[in-house]
Each structure stands twice: as C-alpha cells, then as structure tokens.
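If you scroll down you'll find the structure; I have some questions about it.
Only a single protein chain was left out; the remaining protein chains are all shown in position.
Should a chain be cited, it is by its letter among A and B, assigned in written order, with residues numbered from 1 in that chain.
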Amino acid sequence: MKGMTIIVKTISSWVKVLIFIFGIYIILFGHLTPGGGFAGGVILASSYVLLMLAFGSDFVQKDLPLALDSKLDCLGAFAFIMIAILPCVFGGAFFANFLVDRYGQPFELLSAGTIPLSNIAIGLKVGASLFLVIFSLAVCRKGAELDDE
Amino acid sequence: MTIFYILLIFIVIASLIAVETTDLLSAVICVGAMGFGVSLLFLFLRAPDIAITQIVVEILGLIILIRATISRDLTFISGDKEFFATIVSVAIVFVIFLAGLRVFETLPEFGTPVFAERPDTASQTYIREGLAKTGAANVVASVILDYRAYDTLGEATVLFTSIIGATVILRRSAKRTIDTLRPVSPS
Partner (left out) sequence: MPYALSFLLFVIGLYCAVVKKNMVKIVLGILIMECAVNLFLVMLGYRHEGVAPIVDRTHLESKAALDGFVSIAVDPLPQALVLTAIVISLGSLALMISICIRIYEKYGTFDITQIRRLRG
C-alpha cells in the first residue's frame, strides 16, 4: 500500500488528532456521560486505521510499531486483572470497588473509585487489539501480492 | 414512534437486499446500511451508550469486510445449494419463524420492561442504588464495571482469544518455519 494523494494525507493528519482526542474524552468521561472503555477504545483504533489507510502501512509501523502495539494490548489486560485482584489484598472480594469513598464527590471527573481506572484499562486493551487485527489484515494482503509477483 | 417503525422496516428491507443481491460489494454496503439503522434504533430506544459503540464498531467492521472483498476476482459467485436442500432449509426456517411468533404472544406488550416489573428486581436495584454504591452517574457503566465486572472480564478474554486466533491465522512467517523444518522430521 503506497498511500493516497497529498490532499487526503494532509486532511487525515489533521483529523486524526481530533479523533484521538475525542476517543480519550469518551474514555475519561465514561462514568458520567454515555460512552466508556469499549466505544473509546474502538475510536482510538479507528484514528490509527485512518492514518494507515491514508499513508500506507509502513508509515504507521514507524509511528506505532507492532511490538509496542501488542505490549499495549497485554498492558491493558494486565491492568484490568490487577484492578480485579487488588481488593483481595486489602481484604475485600474479587472486583470489589475499594476506592469508592476514598476520593471525589459524585458528578466529578475524579470520582467513582475503580470505574475510571477500569475504563482506561479496557479502552487500552480494546483499541490495541482491534488495531492489531486490522494491521495484520493489511500486511497479509501485501504479502500475498508480493508472493504473486 | 412512527419513525421507529419506518426505520425497522428499512432495516428488514436492507437485510433482504443484502441476502439476495448477486454482487458481494453491494451486499457488504447493504449490511453497513443495516448497521447504521440499528444504531439509530438504539437512540430511539434510549440507549446512547450502545448507539455510540454500534456506530463505531460498524465503521471498523465495514473496513474489514471491504478489505476482504474489494480486490478479489470472483466477487459475483452467488446462488444457492441444491434444489432439494434449499426447499428443506426454507421450510425449516419458516417453521422456526412461526414458532417464534407464538412465543412472542406470551411476552408483555412492547413498552413495558420485562425484567423490571416488581420493585425488588435487580434492574430496579441498580437504578436506585447505583450512584450511592459506586459513585458513577452512568448506570450502565456502573453495571458493566462494578456489579457485573465478571462479564467484562469474560468479554476481554474472548476478545483476546479471537484476536490471537486471527493474527496467528494471518501470519506468514510461521508457515515458512514449518516448510524449513519438514525435511528434518522424517529422518
């Protein structure tokens, strides 16, 4: 994949930043407004997919290498498991919300205990894994073309 | 609610066209139209979380499907299986449809929640005590990440497994390793 014309490249390099910021907003405000980790993670993945469609897969691999992407995936899963296990250490049940009264009031950004942390972990995991599979589809098609030649 | 029914009929027509058209790319685009219609329906059903998720997931799914179909040569293979098998399948599907219609007569009227009839059910408890117990204003977020976080853990596991399966199936280097190992194994 060589990428598209310069008009598409310029516009998508601007729009990508806006989509990325919107995804972060959706994840961080997931406990106050509609949204959450699932939708925000897919939006983060779609910003990099837009970059990949416009510039080609080689450019994206410089920006976000495949090894770093799978590390982010595993980091999200590990963070979610740690959020589940930590209450057991402090004398609660598995997945107990042990931070709920420690900080913040309702309707503030920093509130609701472990729910924003879980949102961040889930968003990281979903976005990294979905971008990983779409990147593999693109690279696979490129490899098939090379084999045909 | 008239627009709700019009959208529902639009979705059924779009899926019929997607099933019966002979061009694969047209079928994929019709499925995309159906997905966007479903996300609008979720807005009418007062579920904004699912509407956001559905519309974004539909965009990524369309990218995956178009990537799979766009540059293949044989995009217009269609048609059904043998005649007898088709007749039997259509008859069985029709019987399933009639049986389902009988089941839906026993459900309550559309517009009354099935799971929230009495005040002590789980859904009513979630709405009443969700903010006080978990501190999250969005009740859906408090359900999926606090009350029923086991569901989310299972979902993460399933997603992880399916993505690993897809990347392993699509990988090229593993095949070459097997090819180089093959002359060694008989000896």
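Going forward, a residue touches a chain if its C-beta (ideal position, glycine included) is under 8 Å from a C-beta of that chain, and two chains touch if they have at least 3 such contacts.
Since the structure is predicted, the reported quantities are computational estimates derived from the model, not experimental observations.
*Asks:* In the intact complex, which of the presented chains make contact with the chain not displayed?
*Replies:* A, B
*Asks:* Pick out the residues on chain A that sit against the missing chain.
*Replies:* So the residues of chain A touching the unseen chain are 33-34, 36, 38, 42, 106-107, 126, 129-130, 133-134, 136-137, 140-141, 144.
*Asks:* Name, in rising order, the residues on chain B that touch the hidden chain in the full complex.
*Replies:* Chain B touches the chain not shown through residues 4-5, 8-9, 11-12, 15-16, 18-19, 24, 27-28, 31, 34-35, 38, 41-42, 45-50, 53-54, 57, 60-61, 64-65, 68-69, 72, 74, 77-81, 86, 89-90, 93, 96-97, 100-101, 104, 107, 110-116, 122-124, 126-128, 130-131, 137-140, 143-144, 148, 151-152, 155, 158-159, 162-163, 165-166, 169-170.
Assume only the chains that are shown with their structure count from here on.
*Asks:* Any idea how many Å lie between the Cα centroids of chain A and chain B?
*Replies:* Chain centroid spacing, chain A to chain B, equals 21 Å.
*Asks:* Please output the residues of chain B touching chain A within their complex, sorted ascending.
*Replies:* Touch residues, chain B against chain A: 48-49, 51-53, 56-57, 59-60, 63-64, 67-68, 71, 131, 133-138, 140-142, 144-146, 149-150, 152-153, 156, 159-160, 163, 166-167, 170-172.
*Asks:* Taking the touch rule as given, give the residues of chain A at its contact with chain B in the complex, in rising order.
*Replies:* Against chain B, chain A makes touches at 26, 30-39, 42-43, 45-46, 49, 53, 73, 77, 80-81, 84, 95, 97, 100, 104, 106-107, 111-115, 118-119, 122, 125-126, 129-130, 132-134, 136-141, 143.
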